[in-house]
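Note that one protein chain of the assembly has been removed; the remaining protein chains are unaltered in position.
Right, chain A next:
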């Protein structure tokens, strides 16, 4: 980087982050509004959902009282506004399925999801870059064709299916790793050693489900860069293959792809929803699925908004890195 003497362009970057933050406010408000509108249009009854299985035998006047308490008969716009204003004070309501405040559910579980997704993402970026670069060195070669075919097959494979097969192989047949959860059965304290052994399989499966994108795009980017004039010129000058690859092709071919990693947050969340469920990982993605199964609207709504916020942050990160990697792009978006 030639700009190292002047440091990073903090000013433009901060202004871009500020603009995006402002733009995120209406987006998040619109998403919450849409969520409430959908719930209002749906045939499900919030009072019955809140009462859960106890509501099946409940007397009608008890249910009516509950509906009244929940404000279920008011227009959804009013309920949406109430939710929004109390959400801003940190009150996200109470999860009916877990019988806990939603904020507490998120606080207890988000760390586990970040741990799982962080490890998986780091694995996917590292392995994807390595495989992509190796495949790009000789496009059309045996290694390239094997890696590309495998990537397409993995892209088509549902992560839950990969997770189940991994459990069958590594937990049942080889008995090498635990099949799920956070701790061994019978132990209720999570020691670092237990967490480490329990995170291996879900993180590996989540990484494998994210891998194809990285492999294919790194291969594309580096492969195209290898065919460009500067690289051909460097080769013609007799530079070593190592110098050509590391000094020329990787810089122009790899950086743009790696900056796009932030935009992979939606796919990461999709993968986490399935992988956490398969491995009973106590994160927020498995809580989302649980909330959906039990029609736990307050929890589901909060987690949907949280996921949207994560996507927006990922997009911002991606654009900031892209502007850094390619000064021609800048920070105007």
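One rule holds in what follows: a residue touches a chain if its C-beta (ideal position, glycine included) is under 8 Å from a C-beta of that chain, and two chains touch if they have at least 3 such contacts; residues count from 1.
Basically, contacts and distances are computed from a predicted model.
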The complex's invisible chain, by UniProt name, from "Photoactive yellow protein", "Fe-S cluster assembly protein SufD", "ABC transporter permease" or "Hydantoinase/oxoprolinase family protein": "ABC transporter permease"
Option touching the unshown chain, where A:43, A:90, A:193 or A:238 are the choices: A:43
Among A:95, A:129, A:288 or A:318, residue touching the chain not depicted: A:288
Among A:102, A:206, A:273 or A:320, residue touching the chain not depicted: A:273
Contact partner of the left-out chain, one of A:14, A:153 or A:176: A:153
Positions on chain A contacted by the hidden chain, ascending: 27, 30-31, 34-35, 38-39, 41-44, 152-153, 155-158, 160-161, 164-165, 167-168, 172-173, 179, 216-217, 220, 224, 265-267, 269-270, 273-274, 277, 288-289, 292-293, 295, 300, 303-304, 307-308, 311-312, 315
